[in-house]
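Please read through the structure below; I'll follow up with questions.
Coming up: chain A.
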Amino acid sequence: MIELDQKIAEQLSDVGLNSSMQVRCGTSNSFTVTASILNPLINVFEMGGVYISASRGANEIIEGLESLGIPTGNIQFLDMVSSGILGGTNTEHTNISYIDSPIMLESALLRTMYHFRKKLTERNFVILDSVNALAIYNEERMLAEYLHTFVNTFRQREVLSVIINVPDQTPPGVLANLDLYCTDLIDRGQIVIN
Partner candidate 1 sequence: MTINTKFDISREDEQFFGKMGSFGIPKFDKIMNGGVPRGFTILALTDPGAGAELFAKQFLSPCEEPENTMYISTNETSEEIMQVYDKYNWLNELQIISIGSEYNNRVLGKELQASKYRLEGFNMNDIQRLSQTRFVDDETEDFLTEMANTVMDRGPFFRCAVENLDFFFQRYDKSRVISMLRMMQAHTQMARGILLLCVSTDSLDTSIEREMSSIADMVLTFGVHMIGSEFETRMIVRKFRNAPENLSVMTYRVTPEEGITPETVQRIA
Partner candidate 2 sequence: MESAAGYVRDRCVTGIHGLDEILRGGIPYGSTVLAAGSCGCGKTTLGLEFLVRGAENGEACAHFTATEPSVKLLDNVRQYDFFDMRMVDKGLINVFDMDVLYSWLGLTKATFDLGDIHALIKAITDIVNTIGVTRLVIDSVTTLCYKIQSEQLIRDFLFTLGKKLSTLGCTTLLISEITSEKSGVNMWSSFGVEEAISDGIIVLGDVERMGHLLRFLQVVKMRGTSHSRAKYAVELTSIGVMLTPMLKWGSSG
């Protein structure tokens, strides 16, 4: 049974809409951390937004969130994974659109902006899940450039950006850029084993 982290919710209440938040997590708690972020955004702050998933298929994420009581109707998913899997795009969910490959970074940015133009709630967020997944397909320099553009684009548009990464698997140059340009940090990346 997944237990959501309430401290994340408290931290989020101090964050402004033009913030860019770096979220560090470990390999075993990434979904818990993601759900802990989405729960207050959706259920408490009544926000809508875009979830860019390069780590796993959007179907799986939706099912996981719904099972935790987090409604996904106001979230548009950009799935960068399922197009690469045969039959991966067969789904009943209407709030998923597909990007052919995780290398098409500009497409992800543009599609996010497109969705904000089409359907905007009063307050909006964009989640990038995850830097590590993108790092499999994209060179370090390009990824660093992309994240810089990403952060600045949404900060200018007063959209809260949430960038998820597993720090010990993130290239150092990229991690350094995230540290430099993100305004806030949620760190659940260190797992303490007793």
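The candidates came about this way: all candidates are chains of the complex that A comes from, given by their letters.
Just so we're on the same page, a contact is a pair of C-beta atoms (placed from the backbone, for glycine too) under 8 Å apart; a residue touches a chain by one contact, two chains touch by 3 or more; residues count from 1.
It should be emphasised that the depicted structure is a prediction, and the values quoted were computed from it without experimental measurement.
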Numbered candidate touching chain A, per complex, among 1 or 2: 2
List of chain A residues in touch with candidate 2 within their complex: 100-101, 103-107, 109-111, 113-114, 117-118, 137-139, 141-142, 145-146, 149, 153
